[in-house]
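What you see is the complex with one protein chain gone and the rest in place.
Order of writing sets the chain letters: A, B and C. Residues in each chain are counted from 1.
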Amino acid sequence: MDDAPQAAIAAPARALTEAMAAIYGRGWCDGTGGNFSCVLQRNPLRLLMAPSGVHKGAVAPEALIEVDDHGTVVRGSGKASAETALHLSIVEQCQAGAVLHTHSQAGTLLSHWALPQGHVELKDLEMLKGLSGISTHACSVRLPVLANDQNLQRLSALAAPLLPQAPQGLLIAGHGLYAWGDNLNSAMRHLEILEFLLEQHWRQLLLRAVAPPHSA
Amino acid sequence: MDDAPQAAIAAPARALTEAMAAIYGRGWCDGTGGNFSCVLQRNPLRLLMAPSGVHKGAVAPEALIEVDDHGTVVRGSGKASAETALHLSIVEQCQAGAVLHTHSQAGTLLSHWALPQGHVELKDLEMLKGLSGISTHACSVRLPVLANDQNLQRLSALAAPLLPQAPQGLLIAGHGLYAWGDNLNSAMRHLEILEFLLEQHWRQLLLRAVAPPHSA
Amino acid sequence: MDDAPQAAIAAPARALTEAMAAIYGRGWCDGTGGNFSCVLQRNPLRLLMAPSGVHKGAVAPEALIEVDDHGTVVRGSGKASAETALHLSIVEQCQAGAVLHTHSQAGTLLSHWALPQGHVELKDLEMLKGLSGISTHACSVRLPVLANDQNLQRLSALAAPLLPQAPQGLLIAGHGLYAWGDNLNSAMRHLEILEFLLEQHWRQLLLRAVAPPHSA
Partner (left out) sequence: MDDAPQAAIAAPARALTEAMAAIYGRGWCDGTGGNFSCVLQRNPLRLLMAPSGVHKGAVAPEALIEVDDHGTVVRGSGKASAETALHLSIVEQCQAGAVLHTHSQAGTLLSHWALPQGHVELKDLEMLKGLSGISTHACSVRLPVLANDQNLQRLSALAAPLLPQAPQGLLIAGHGLYAWGDNLNSAMRHLEILEFLLEQHWRQLLLRAVAPPHSA
């Protein structure tokens, strides 16, 4: 176990638990669903995250755990979620500083629905500009969808080749969304943007199917 | 009436009223709908619950009542709801420590809609893992649906054979959901999970009916 | 103007403004929509209500006005809404102690949709038992729908014959819901029940139209 003073992680721990409470308040991590992490340091890697199996809306900052690059808990009590493997892949391959994994209605719905295509296509929407590197609505973004798998090593291996092109987000079918960013603030921005776009997408599918434009 | 000090039930009473306020905040017990209970002791059985006919979002801990295994009020003022009979069946047959009965939009909608089949089938969803005893999304869970009946003794007798197999939950048609668990925390987790899955199920029915996968 | 001490109305004024803030919080009186009143005394009649044209979510108790049985403001500053005429009809014909008029999405939607039939039929739902005088789900309730009219005297005259049979509520087409009760608490209960049932009704119409029961 590390000996570094607890004080050093007080600010990120408070920020992460506040983010988790806000995410729970939106209904994106009911039950004990979802998981959330942020990078404390890179060499060696230390990831701050919620322990497995707890209610994410009411975690105290001191109840967070710290894991290394093998997903081993190096500080705090509680088990690391099996999903830590995917958090670590994203942190390493995308240079992400924070990873937010939610179980929203729209994310669950569209990830299931779009699995045959392998992606959800999002286009011509101003909100796309909230994603890093996008400066116009006039573009098309493909959010990858992977089949769900309880073997997270296997799932992470399948996700790996998709991560470099992924628009700061990835869907697991019937499961939910992973969103990330350089730091917790940008990961939160990407999460809000992608959840907004997913909610928008299914409403668009519904409306256009029953009342095509021009038909009014 | 019991003489045990009121202090002994202060913590569970506060926890139950906080849970009720949170449940009201989500719109799952409007009007004076729903009812909520937790076990204080087993031998003899003492169930702490809200009195009948009150607004469940703003009950003071000291306004809760205590009933015995016949549903007779043994402490506090106010009437026990007729639905106490079903709470007691669940507590006894499922060894539940808490029972949460809600009137949500999705629970009311699907319980009515699925009555002819007698169940709502929930499958291939990660959130199923939030139910005790389920460790993979790759499964199918049948949430039983019973016809509504103002005779709660009769309704409880019909529910009895279904309870041992029920996934910590049961629907009454056009009425709502009963969810339970070993204690208040696990009952709340099961409630959030089942409400999430019901909301998901009707959105899935809607989307798939008007825009089948592959059609995009 | 009356001379009675302001203190006498402090409690009902606070209760009414708290109810209005809660109603606004649910999105049922956006803009400056809706109006809300409660009876202070019967002989002569004094009705406490919000002035016309103000945001109903943030009215101070001392900003409420008091009107007599002709709708004339007898205390406080501000204009009485034209809708006061309908509040007064309901108070007088239904012996209501409080009247709550909302502009919700479901109320607006179904009032417009159901105008040709002249009512919305609500049946086989446990939540109906939240309406005074109903003790079983196995019943059918017709919520009357009237065409909207900017002439509130004329609208009130058309509403009058319907009020005695109305289930503590009435819809005005493309406009919203009036709900009432013996006192503010029961009016709030009826409002929550009717809004729940209206929201349920349109979801039911939608789901049954695209995915009839048995079809799954």
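In this section, a residue touches a chain if its C-beta (ideal position, glycine included) is under 8 Å from a C-beta of that chain, and two chains touch if they have at least 3 such contacts.
Keep in mind it's a predicted model, so treat the numbers as computed, not measured.
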Can you pull out the displayed chains that the omitted chain is in contact with?
A, C
Residues of chain C in contact with the chain not shown
30-33, 55, 103, 105, 108-109, 112-117, 121, 148, 150, 172, 174-176, 202, 205-206, 208-210
Missing-partner contacts on chain A, residue numbers:
124-127, 130, 135-138, 185, 189-190, 192-193, 195-196, 199-200, 203-204, 206-208, 210-211, 213-214, 216
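As a working rule, only the chains that are shown with their structure count from here on.
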Those chains which touch chain C and also touch chain B:
none
Same or different for chain A and chain B, when you check if over half of the residue numbers at their contact belong to both copies?
different
Identity of the chain that, by mean CA position, is farthest from chain A
C
Measuring from the mean C-alpha position of chain A to the mean C-alpha position of chain B, what distance in angstrom results?
30
Approximate Å spacing (C-alpha centroids) for the pair chain A, chain C
43
On chain A, where are the residues touching two or more other chains?
210
